[in-house]
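Of the protein chains in this complex, all but one are displayed in their positions.
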Amino acid sequence: MEADVMFQLKNIQKFFPIRTGLFSRVTAHVRAVDKVSLTIRRGETMGLVGESGCGKSTLGRTMLHLLSPTSGESLYKNRDVFSLSTQELRKLRRELQFIFQDPYSSLNPRLNVSEIVGEALSVHGLAHGRERDERVKEILSVCGLAPQHAKRYPHEFSGGQRQRIGIARTLVLNPEFVVADEPIASLDVSIQAQIVNLMEEHKDQFGLTYLFISHDLSMVKYISDHVAVMYLGKIAELSSTAALYKDPQHPYTIALMSAIPSIDVDAQKKRIVLQGDVPSPSHPPSGCYFHPRCPYTMERCRIEEPKLRDIGGGHLAACHLVQQGGGRL
Amino acid sequence: MGVNELLQVTNLSSSFQTEDGLVRAVRDVSFHISHGESLGIVGESGCGKSVTCLSVMRLMEQNGRIEADSMRFEGRDLLSLRERQMQKIRGNEMAMIFQEPMTSFNPVFTIGFQLQEAIRLHQGLNKKAARNASIDMLKQVGIPRPEKINDEYPHALSGGMRQRAMIAMAISCRPKLIFADEPTTALDVTIQAQILELMQKLQQEIHTAVVFISHDLGVIAEMSERVMVMYAGRIVEIAGRRNLFKDPKHPYTIGLIRSKPDMEIESPVLTPIPGTVPNPLHTPPGCPYHPRCEHVMDICRSTLPELISHEQMHQVRCWLYDQQGAVHGS
Partner (left out) sequence: MKFIKAADAGAPKTEEILSPRTIIWRRFRRNKIAMISLYVITVLILLAVFAPMIAPYERDDINLQYREQPPSAEYLFGTDRNGRDLFTRNLHGGRISLSVGIVASSIQMVIGVVLGSLAGYFGKWVDAVIMRITDMVLSFPFLALAITGAAILGPSIYNTMIIIGLLSWTETCRLVRGQFLSIKQMEYIEATRSLGFNEIRTIWRHMLPNAMAPILISATLIMANAVLIEAALSYLGLGVQPPIPSWGNILEPARSMDVLMRMWWLWLPPGLLIFISVLSINLIGDGLRDALDPRLKN
């Protein structure tokens, strides 16, 4: 494996059982993540986009073993996170961090900021007592909070400030890799950019690698080096950000991009409005999962599932039409 | 202000009492909307955009208090109407679409039952005719298999379908004015695109005026001919869509536009607005935006600027501009 690879995901599957009936028998599975493979390099930001229920958050949680996987491997620096013992995993948690979506439910309301941020330092035996307080204050100021905020409780802060506290809680451990699960989705527009810029600064300052999960394609474009687009538990397209936004290949990516409203009142945008809803992940369609909504469906799409293949220059797409050679849309 | 005015609101203020004190959610808001026009209200949480609409419909919570110099809907003074008369206007001539349709439908009745109830109440049709009308409405909002969906309960529908049904409910009585309060915020972008397209189509077909509320500038840019920007309960800028997005005047509007990347416009850096949205209990003195404003001057800290006409149909509340529209300061 190359030295600069931080995470390598191989065929990760995560199914949730659906139990019904008197004896809670498992009658079906929600295929939340279905054979996803992905490589994340040191120092980059991988954007993971898709609509609700596409499995992006589940993938982020599963790869860190916050959810137990159904199958697959998650190699972090060549060690499979899934096969570690509970003790080893707990130790490794210091390096692998998670930023949560909801700044209101992600902070324990009964603890003050100093306890929230500093607790992990004690647990991992990194700092105690006065040294711990110093580290907490230092990290708070890095996250744009004042040292005197340390003794206050979460309810006194606004959503954006709470998200800063959440970020401070992860950064204080000096992690290597951070999964950010929709970190700005529940913030006001004027605050979103503050948090994104903060994350960008930390990336350089602390040498972080991010997996940035979002439904907001415009934010992902701004922050990511590579982007993976997910649909119904699978990766539909994966490419460098520049190539993906300049020349999207998968019909789903194209539709998704065209659906975002723009403030450019002069742009003569041709919008592709996809028909119908996203199918249920417990009963996915045959062949290509996207075929019932795709404007270019062919016979083959109904039967055969397209593989995620390189269509040139490290740009991967899972679409028969695109792969049929030069058939760029 | 022509004769074509559908709704004319002058100096509306709304407040409500909470445990921690009086929240003045809307302050001196004046606006008008003509027949068939679309007006967008944009702003962040707590800016008073929803309360403005609830006040016009007189749907404020019981501890709420509405004051206005006048609030005229087709010449009728909404403030002096009795609750019974107001009920007739609501649903019949004015309707509302909410963010989360799950909570606006009663979960124990079918979609059809609730639609038919509204239709029969306001149009006086018999049962059979109402059922047909309800199925027609569902068809009109693009719901597949309307006969079947008519007999479904709300939980059986997806978010997008429920929002379509909600729209069917709102337009069932051909209202003259629809308030759409963040109708697509809970939906995915591809579903949002469907709903926005539907609303544009319907607005043309039935020639309804729409007040579209959103925090998303892009959605507002697509849905509204005129846009009103609110901050801390006040209007800070009103302009036609083109003027507002191409030539925004108020530092807050400019800040909002700069803080969000756009798919069509290349922007190498994001410039956030510093600080936080003010707590409605402690609105800053003077111009409420002054603690976050990059052009802040002494006068901004003490005195609230008036909403002045900068150009025709372009009003702004900011000390950077005087009555003649010349620019002060830097």
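In this document, chain identifiers A and B correspond to the written order of the chains, with residue numbering beginning at 1 in each.
By definition in this document, a contact is a pair of C-beta atoms (placed from the backbone, for glycine too) under 8 Å apart; a residue touches a chain by one contact, two chains touch by 3 or more.
None of these values were measured; they are calculated from a predicted model.
From the set B:14, B:38, B:253 or B:276, the residue in touch with the chain omitted from the display is B:276, counting the whole complex.
Of A:14, A:56 or A:93, it is A:93 that touches the chain left out of the display. The missing chain, though absent from the display, is touched by one residue of A:8, A:45, A:58 or A:158; that residue is A:158.
Checked against the full complex, the candidates A:73, A:102 or A:277 give a single residue touching the omitted chain, namely A:102.
Although one chain is not displayed, subunit A still touches it through residues 64, 66, 89-94, 96-98, 100-102, 105-112, 119-120, 123-124, 144-146, 149, 151-153, 155-158, 160-161, 164, 166, 169, 173, 194, 197-198, 201.
Operating definition for what follows: only the chains that are shown with their structure count from here on.
Considering their complex, residues 51-52, 158, 160-161, 188-194, 196-197, 215, 217-219, 221-222, 245, 255-267, 269, 271, 273-275, 277-278 of subunit A touch subunit B.
Here subunit B touches subunit A in the complex through residues 44-45, 158, 160-161, 188-194, 196-197, 215-219, 221-222, 241-242, 245-246, 255-257, 259-265, 267, 270-274, 276-277, 279, 292, going by the rule given at the top.
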